[in-house]
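A single protein chain has been omitted; all remaining protein chains appear in their positions.
The first chain written gets the first letter, and so on, giving A, B and C; residue counts start at 1 in each chain.
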Amino acid sequence: MNETTVVEYSEKQLENPVMIVGLPGIGLIGKLVAEHLIDELKAEKIMEIFSPCLPPQVNVNADGTTKLVSNEVYAWKGDGKTPDLLLLVGDYQSVTNEGHYELAGIYLDIADRFKAKRIYTLGGYGTGKMIDQPHVLYATNTVKILEEIKGYGATFNEGELSGGIIGASGLILGLGELRGIEAVCYMGETSGYLVDPKSAQAVLAVLCKALNLTVDTKELEARAQEIEKIITKIKELEQQQQPAPPGPRDFTAEDKYIV
Amino acid sequence: MNETTVVEYSEKQLENPVMIVGLPGIGLIGKLVAEHLIDELKAEKIMEIFSPCLPPQVNVNADGTTKLVSNEVYAWKGDGKTPDLLLLVGDYQSVTNEGHYELAGIYLDIADRFKAKRIYTLGGYGTGKMIDQPHVLYATNTVKILEEIKGYGATFNEGELSGGIIGASGLILGLGELRGIEAVCYMGETSGYLVDPKSAQAVLAVLCKALNLTVDTKELEARAQEIEKIITKIKELEQQQQPAPPGPRDFTAEDKYIV
Amino acid sequence: MNETTVVEYSEKQLENPVMIVGLPGIGLIGKLVAEHLIDELKAEKIMEIFSPCLPPQVNVNADGTTKLVSNEVYAWKGDGKTPDLLLLVGDYQSVTNEGHYELAGIYLDIADRFKAKRIYTLGGYGTGKMIDQPHVLYATNTVKILEEIKGYGATFNEGELSGGIIGASGLILGLGELRGIEAVCYMGETSGYLVDPKSAQAVLAVLCKALNLTVDTKELEARAQEIEKIITKIKELEQQQQPAPPGPRDFTAEDKYIV
Partner (left out) sequence: MNETTVVEYSEKQLENPVMIVGLPGIGLIGKLVAEHLIDELKAEKIMEIFSPCLPPQVNVNADGTTKLVSNEVYAWKGDGKTPDLLLLVGDYQSVTNEGHYELAGIYLDIADRFKAKRIYTLGGYGTGKMIDQPHVLYATNTVKILEEIKGYGATFNEGELSGGIIGASGLILGLGELRGIEAVCYMGETSGYLVDPKSAQAVLAVLCKALNLTVDTKELEARAQEIEKIITKIKELEQQQQPAPPGPRDFTAEDKYIV
């Protein structure tokens, strides 16, 4: 597989949906919120994105079956009160610099195709200290909606995002602006050390207000605990793994040249 | 050479062969098992894969002649009892992320072309501790064969592969599923610190049962010792090599910009 | 976005302009000088370059709106005394090796299209010690203008640039020579530890003499202080950010292979 491949499972009709993006990042906040919404709303998986800029990896299910890492798109028909939703989640973001640009372009193609009227991309904002009452920060590529998106309970203090927004969320805003797609990023304050269900709840609250949506949040913490357990396990395994003998090596460094 | 190149040495007729993949990885288990089978069965080399995503390297034979690093495909006509076999081995896996996807695609192309009915990809599973009686873990991209592949003497406890399967084996399962190719991964438990012939023997035993095959295993340990010797030598050499003056450098890091 | 994209905002007529390049680098000297000129001259933004070899990032403005990282081209109509100017500035240089070559080629395409008669690319030269009276070093791809460019107050002692000039400035000179475009690099001596407005002032003085231009320099220090503040903030944030759980990982290293 040399090219990113989008597999479509179902042709869903949506009317000017809102797109929610929750990919893995600091505190796993975006992923927690978007996956929680998918579960609570029983959204339907309609697309899957496989790409050479994702890690070369399958995940293993509880029964020993495997699944290639991917990004997934879910759809949910709104109820009149809440708009139709497209939800994008995934195992990983791109592991290459150029891959970030490629995948963000594909996300925006999907938004375009469904005539999404706005994208909310969700994440965390690392502060380095434990926080009792995490704020939700906002940023947007569209000046005219600043007051609106703040109105859903988010804050922004000048200088707080001076390091920029990096990765898929950043590019969705940045490339979205070039293509005229309205996009908002909500980021929950988080220490940066742990999976953070409390911050995810704060982001979920803001998002629900923005979408005029009510969902149960009690599963969020259970989900966070499960993910935390898996991560601890992965870290243990990584520490146990030693360099594979004659295995692949990195030849960009200068100290590897014999001749 | 800008493209991966597959050189064919012989046009072998095989009937719905089973493909065995043993590339270098943790404990060198997959490589040990597959190379042992090639030797014991006197399988014939029919293809060789050269690629810019393998290291820029030749290996040097005992007489001073050289050989470009590659992946190799061997064929063996079955004996009625055991099916025809395609065996894939190699010096390295890809050293780039995208290269893993490209090479796995090529492996599956070869499986497709020979109408392989199943792929067994072999490897190790690092546990971080010395193990007396290594288990063999299984994973598969095909739910309906779970009972069968377990029946050959492998085990799987929920949560054991929560870090996923990474590299060629992972992608053969993952991309294989997308293409409808049945694939199984058998992984021998291993400390992760050493070339592990004992774990390789455990994997070989499971594989032989799956293939209804009997092979002598006493050469396996000798082979492991020889490889261990080479690896020790390589590591010594690497430690001796100093940065090559004005040689190639890596310019991705931010601290290299003069202007 | 898979390709570098140049967006044009305005079709400016310039007559044999001189191109000034001030991208981020050591001491931020080139960026400080070029952005100062843009402000003082009220130059007009005519083009913007977005590229997958820049980081996947948006910067966040003081009001919470975002802007995709880019390189920007500004134009200024000369006043008879000073020639027309094209000014190239940016948030980043390429983060990939090949990207440097691609972007430098695009910069030279722009110079070519406007029939620029010369390019001045500005930067710093790290000396590792604090300097009271920073010299400005010169280098050029055109032997016949050596005396002229030295005459504007720059110096060059044999051996001082024996490490070469790396990044965009280096390639503008190197690729410029292949394309017959006259280019000069002025580098202010700087410790290398800090944003250096004093060295930027020295470079600005030389450049102004070369361009027969007079600009106020008192804003330069204020700008430097503001940038320094932002950088300190970014560094703090980076230290607070922990590895994102199941997030993207780098698979070039050999110790990541489970199978």
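As a convention for this text, contacts are C-beta pairs under 8 Å (C-beta built on N, C-alpha and C of every residue); 3 or more make two chains touch, one makes a residue touch a chain.
What you are looking at is a predicted structure, and each value in this text was computed from that prediction instead of being measured.
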Omitted-chain contact residue, chosen from A:57, A:71 or A:96: A:96
Option touching the unshown chain, where A:51, A:82 or A:169 are the choices: A:169
Selected residue (touches chain absent from view) among C:122, C:173, C:207 or C:220: C:173
Residues in subunit B touching the chain absent from view: 1-2, 5, 7, 50, 52-53, 55-60, 62-69, 95-96, 230, 233-234, 236-242, 244-258
Touch list for subunit C against the chain that is not drawn: 24-26, 28, 55-56, 91-95, 97-98, 100-102, 104-105, 126-128, 138-143, 146, 150, 156, 158-159, 161-168, 170-171, 173-175, 177-178, 185, 191-193, 195, 227-228, 230-231, 234, 237-238, 241-244, 247-250, 252
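Just so we're on the same page, only the chains that are shown with their structure count from here on.
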Copies subunit A and subunit C touch via same or different residues, half shared test: different
Per-residue multi-chain contacts in subunit B, two or more chains: 24-26, 93, 95, 97, 100, 126, 163-168, 170, 185, 252
